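Encoded as C-alpha cells, the structure appears first; notes follow it.
The complex appears here minus one protein chain, its other protein chains still in place.
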Amino acid sequence: MARFAWLTILLPLLGALANGFLAARRPSAKRLVSLIGPGVLLAAFAVAIGAAIEVAGTEEAIRIQLWTWMPVTERLHIDLALQLDRLSVVLLLVVTGVGSLIHLFSIGYMRSDPGYARYFAYLNLFVAFMLILVLGASLPVSFIGWEGVGLCSYLLIGFWFEVDANSDAGKKAFLANRIGDFGVLVAMFLIWWTLGTLDYAGIDATAAATLPLGGTLATVIALLLFLGCTGKSAQIPLFVWLPDAMAGPTPVSALIHAATMVTAGVFLVVRTGVLFSLAPFAMEIVAITGALTAFFAATIGLRQYDIKKVLAYSTVSQLGYMFLAVGSGAWTAGIFHLVTHAFFKALLFLGAGSVIHAMHHAHHAVGAHDDAQDMRNMGGLRTAMPWTFRLMMIATLAIAGVPGLSGFFSKDEILASAFARGDHSTVYLVAWGLGVAAALMTAYYMARLMAMTFYGTFRGGGEVEGHLHEAPAVMTGPLVVLGGLSLVGGLLNLPAVVGGGQWLEHWLEPVLAPANLLLDPLHLPHGTTEYLLLGGAILIAVVGLTLGFRMTLGRPIPLPADTPAPRGLARLLEGKYFVDEFYQRVIVGPLVWFSKTVLWRGFDQFVIDRIAVAGSARLAQGLGWLGSRLQTGQVALYVSLFAVGAVLVLRALIGG
Amino acid sequence: MQAFLASIGYEHWILHVLLALPMAALPLVLLLPVRFARWIALTVALTEMILGLGLWWAFDASNPALQFVTDVPWLEQFGIGYRVGVDGLSVMMVLLSVVMMPLVVWGSWKGIDTKQRGFYALLLALKTGMLGVFLALDMFLFYMFWELLLIPMYFTIGIWGSSNRLYAATKFVIYTFVGSLLMLVAILWMVKIVGDATGTYSFAYTHLLANSQALAPYGSWLFVAFALAFAVKVPIFPFHTWLPDAHTEAPTAGSVDLAVILLKMGTYGFLRFAIPFFPAFALSDAVGLTMATLAVVGIIYAALVAMVQPDLKRLVAYSSVSHLGFVILGIWGSTVESVQGAIMVMISHGISTGALFFIIGMLYERRHTRKIADYGGLARVAPLMATAFVITAFSSIGLPGLNGFVGEFLVLIGSFGRYPILVVCATTAVVFSAAYLLWATQRVFFNRFTNPKNEGIGDLSGREIAVLAPLIAAMIWIGLYPGPILRRTEASARQYVEMVESYLPPAEPIIANRTGGQP
Amino acid sequence: MLLGPSLAVSAILFAIGVAGVLIRRNAIVVFMCVELMLNAVNLTFVALSEVHGMGGQIMVFFVMTVAAAEAAVGLAIILAIFRHTQSVDLKSLNLLKG
Partner (left out) sequence: MDVVQIVFWCFAGWAILSALLCVTRANPISSALWLVSTMFSLAGIFILLHAEFIAAIQVLVYAGAVMVLFLFVIMLLNLEETPRDWNRWMFWLAGAGLSILLAAQLVALRGYSPQRLANEFSSMPSPDPGLVFPEGAVARQAVEARGVVGALAEPLFQGYLIPFEITSILLLAAVIGAVVLSKKRL
C-alpha cells in the first residue's frame, strides 16, 4: 500500500482541478463540490492509513521514485521522490485526518458563500502541497510543498479579496514566508556544496562525517534552516503574519494556521535533525526563540478581544513550545505536542468558527452590523450552543494542561526535557522558566476566552439572542471527533512515570536515530524532581484556569463601543507590541522610499536617462551648432578659407 | 520519429527553410489585400512551428558539436560564407522562438488595426532576424541578422506603439546600435588578426574559434567591445534604461518578441562568442567578479525599482532585467549546473514574461491603460484572466513546481561555489520579486472593485485562452519535468564548461573531502 | 630665358588678384580681380610653353574661353542680383547663411 502513497497527493490535486473547473464553469454546483472536496480527502486518509500500517512493519524508509526532476549532472541529480518513513507517516495521518474533518466542517461553514467551489479547490490544493512537503524525499521536493502551501495560504487568506485588509494579509503572509524561504534556499546551496547531496537519507549519512561538530558551517546551515522555519511557523522575527492571517475563513485558520502549515517548520527541523544536532549553538537559539515566542505571544493573547486573534496568538505560543522541545533535543516531544496541538487547536478554531457562524446568522437575521468575532458582543452562549460549549471546554482544559488530557502530557514532557537539558547550559533553564510562565498565561487567556464567550449573559442585544442556535450536525460532527482525539491524544506517548509505554518515542526511534546519536543523551528528571515538576504543572493549570474565570466574570465586560482606551502595559499588549508598525516604519517604509526616490527617480531616470543618454544627445547637437557658425554667408570668408587651403597645399608641395 | 525525419533528409533543409520562409512570405503580405495579411502571417508562423518542432527530435542531444552545419561560400573574396548550424546552446532558443511565433501573431489579432500589412511584414522580418542570430555560424552573417532585427523593431515600436513611442524607439535603436558598432569593429579586427596569423581571412566561427589563442594579446579590447554590445542587449545593469521604455511603448507583439527572444541574444552572445573567443581575459578574476557583481546589482536594483512602478508593463520590464541578471550570474558561475541554469532561465523567462505581456496586452486592448491605479478587483469580473495572471506571476516569482524556479535554483546553486556572497545577495531577489509581483497582482485583481469603467471588461475570449493555455501548460511541464530540455543542452554546456575550466582556478571546495560525500 | 622672371610676375599679379577678391565688396570689382588672376595664370602658361611646347599656349586658349563664358554668366547673375537688391555690395548677399 505504501507504494501508492503518491495517491494521497494525486487525489487532492485532482480534487483541486475538478473544483477549480467547477468554480470557473458552474460555481453553483455546490452539491458536487461538497462531494468531491471532502470525498477526495477521506480517500486520501484511507490510503494514508494503509500506508501507515505497512510502514509500521518496517524500520527503514520506503522511497517512491516518481520521475527525475532535475537531471543536471551526476552530482546534482534531483529526483521527484517521496520518502515514507515513521515520521512522515505521523504527519501524513495528522494532515489527512484533521484535513478531512475540517473539509466536512467547511461544507456547513461555507454553504452560503458564492466562492464555494473556488474555496474547496484552494483547500484541496493546499492539502496536496502539504503532503508533498511532508512526503518529499529531498529538500528541493519538500521545497515545492513548502512554497506551495505558502501560495495556498496566500490564496485562502485573501479569499474574500473584495476587502483590502484580507488581500493585504494574504500578501503579508506570503512575503513573510518568502523571507523564510530565502533562508531555506541558501541552506540548500550550502548543504549541496558541502555534503554534495540534498536527499534527507544522503544528509543523514554524510553530515556527521563531513561537517565538524559545532563547526561554524553546521551552525550557519542550521540557523538558515531555522530562519525558514520562523517564517513558516511564525516565530519571533517573522510571526507578524499569523494574527493577520485570521482574515481568511475560520476553517482555513483551523487547517492551515493551527494544524498543518505552521507545523511545517517543526517538521523540517526534526527531518534535518542531524544538521541541528551538529550545531549545539543553533539548538540553543532554536530553544530560546521558541521560549521567547511562547512567552510574548501568550502575553499579547491576554488582552485580545477578537476570538480568532486570541487563538492565533495561542497558536504562535504553542508553536514556540514545539520549537523549545526540538531546540532542547527532545524531537519526540516536539512531534507529540505537534499532534496533540493539531487536535485541540483545530477543535478550538472550529468551535470559534461555529460560534462566529451562529453570530453571523443572528446578526444577518436581525440586520445588526456589530463584529461577529468580537467576544465583547457574545456571552452566555453555553445555553444556546451546548455542544460547541462542551467540546471547546474539553479543548480548553487540554491546552491549559489539565492532567489526563493530551495537552498535559505533551506540554509537560517539553518542559521536562527543557529542564533536563538545563544542566548543559543555563539557556535552557531560562527557556524552561519562560515556558512555565507561558503555560500559566495560556490557562488564563483560554479561561478568559471561555468565560467571555460562554458564561455570563449575552451582551449582543435581546433579539439577536433569539436567533442564536447550535451549528448544524455537519459542523458539530467533526467537533465531536476532535474532542475525542483531544481527550485520548495523551495516550500516544504516555510518560513512563505514569506507567505509559512512550509509544511515539519508540515509533519514531529509527528515524531519529542519526540525530540522537550525536546528541549527548537527555537524562529526564526522575524521582522527586519529576514529581515536583508534575505537581507544579498541575498547580499552574488549575491556578491559571480559576484566575481566568474569576477575573473575567468578576468585572462587567464592556461592549466594544464603550471600552476605555487602554493605557500603559495594556496598550502595549493590545497593540501587539507595535511590531507591525515597527517593521513598517523601519524596514518596509524606507525600502519603498529608497527604491522610489533614490533608485528609480534618482539613478535610473536622472543619472542614466538625463545625464548619459540625453547628455550625449545634447553633445551631438552642440557639435552641430559649432559647425553651423562657419556658414556666415560672407563670400569673402569662404574665399579666405580657400586661400588658406591653397597656401597650405603650396607650402607642402614646394616646401618639400 | 528520428527515422522519419532522417528519411526526408530533415537536417539538410530545415535551417534554410526556417530562415527563408518568413522572408518569402514578406512580399506576399505586402502585396495582397489587407484582409489576408494576418492570415498569411499566421499560416507562415504555424508552418514554421510545425517544421521547427522537428528539431526537438532530430537534434542529437548526446553530441556537443555543432549540428546541421551548412557552409556555402557567399562573398568568397572576403571569406564570408553562409554558414549556419545549431548546437545545445542555441537549439532550445530556436525552438522557443519558433513556438512563440504563432502565439505572437495570434496574440495581436485584435490589438493591431491600423496598417496591418506593414505590421505583419515587419513581424515576419523580425522572425527571420531572430532565427538568423541563433543559427548563424559566420560572424558577418551573425552581425547582419543582429542589425536586421533593429529596423523592424524600431518601426513596430515607432508606429504601433503608444503615447511616447518615438522617444522609446529611437532610444532603443541608438542604444543597441552604438553597442553593436563596436562589435563590428571588433569582428573585423579579429578576422584580420586571425587572418594574419593563419593566412586565411575568414569570418567562419569555427575557424576563428580554432585559433583564438592568436587573439589573446588583444583579448581585453576585443572582449570589451563584444561585451558592450551584448551588455546593452541583455541588458546588464547600467545599460538597461532602454528596456522599460521600449517595453512600455511597444505593442503586445513587439514587447513579447522583445522579451522572449531579443533579450536572449545578448546572453547567447556571451555564451557563444564573447567568452569562448577570449577566455583568458573574460574569465580572469577581475572581469568575472565585475560581471557577476553587475549581474547581482542588476537583479536587486531592478527588483527594487520594479516594486515602485505605477505602470504594469514597465514593472514587467524591470522584472525582465532582474531575471536576466540571473542568466549572467549563471554564465560566470562557470559550472555545468549554473550554465544549464542560465539556459533554463532564458527559456522559462521567455515563457513567463511572454505570458505576462500577453495578459497585460489583453488588459490594454480592453481598457487602453497600463496604469495599475486604473484597475482594481478585476478577479470578480474576469476570474479566468485573474487565475492566468496569478499562475504566470507565481511562475515568474519562481515558485517551485513552475518553470521559474528550475532555472533560478540551478543558477544559484551552480554559482554558489564561485561567488557565495553574491549568490546570497541574489537570493534576496526571491523576496523582492514576490513583493512587486504580488503587490501588482493585488492592486489589479484582488482588491475593492471601485472603478466603474472596469465593469465592461469581459473575461478571456476563446482566442486569448488559446494563446495563454499552451504557455501555462509549458510553465507547469517545464516546472515539473525539465529533464528533456536539460538533456538537450547538457552536452554543449558540459563542453563549454570544460573549455572554461582550463582558464579558471578550481572553485575551492568549502570542505576538503566534499567530493567524497556522494553516498 | 625669361621663364624665371615671368613666373615671378605672374605670382605677384595672382597675389594682387587674390587680395582684390578678399578686400573689395563691389561684386564687379571682385569679378575683375578674378579676371586678373586668370591673366596671371595665362602668363605662367605662356612662359612655360615657350620652353616646353605649344601645350601651354593651347591651355591659354582654353582659359580664355572659360574666362569669357564665366564673365558672361557672372555678369548676368550680378545683373539679376542688382535688379533684385539694387546694390552689388557682396555684404548684403548672405541668404545662404548657416
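As written, the chains take the letters A, B and C, and residue 1 is the first residue of each chain.
Just so it is clear, a residue touches a chain if its C-beta (ideal position, glycine included) is under 8 Å from a C-beta of that chain, and two chains touch if they have at least 3 such contacts.
Please read all numbers here as calculations on a predicted model, not as lab measurements.
Partners of the chain left out, restricted to shown chains and counted across the full complex, are A, C.
If you put the missing chain back, the residues of subunit C touching it would be 2-26, 28-29, 31-33, 35-36, 39, 42-43, 46-47, 49-55, 57-58, 60-62, 64-73, 75-80, 82-83, 88-89, 91. On the side of subunit A, the interface with the absent chain consists of residues 634, 636-637, 640, 643-644, 646-647, 650-651, 654, using the contact rule stated above.
To be clear about the criterion, only the chains that are shown with their structure count from here on.
Path length between subunit B and subunit C in the chain contact graph, taken as the least number of steps between touching chains: 2. Taking the mean of each chain's C-alpha atoms, the chain closest to the overall C-alpha centroid is B. The geometric centre of subunit B is 67 Å away from that of subunit C, both derived from CA atoms.
Separating the CA-averaged centres of subunit A and subunit B is a span of 37 Å.
With centres set at the average Cα position, the gap from subunit A to subunit C is 99 Å.
The touching residues of subunit B, when paired with subunit A in their complex, are 171, 175, 238, 241, 301, 304-305, 307-309, 336-337, 340, 377, 379-380, 383-384, 387, 390, 394, 399-401, 405-406, 409-410, 412-414, 416-417, 423-424, 427-428, 430-431, 434-435, 438-439, 442, 445-449, 480-483, 486-487, 490, 494, 509-511, 513-519. Considering their complex, residues 627-636, 639-640, 643 of subunit A touch subunit C. Considering their complex, residues 18, 21-22, 25, 30, 90-91, 93-98 of subunit C touch subunit A.
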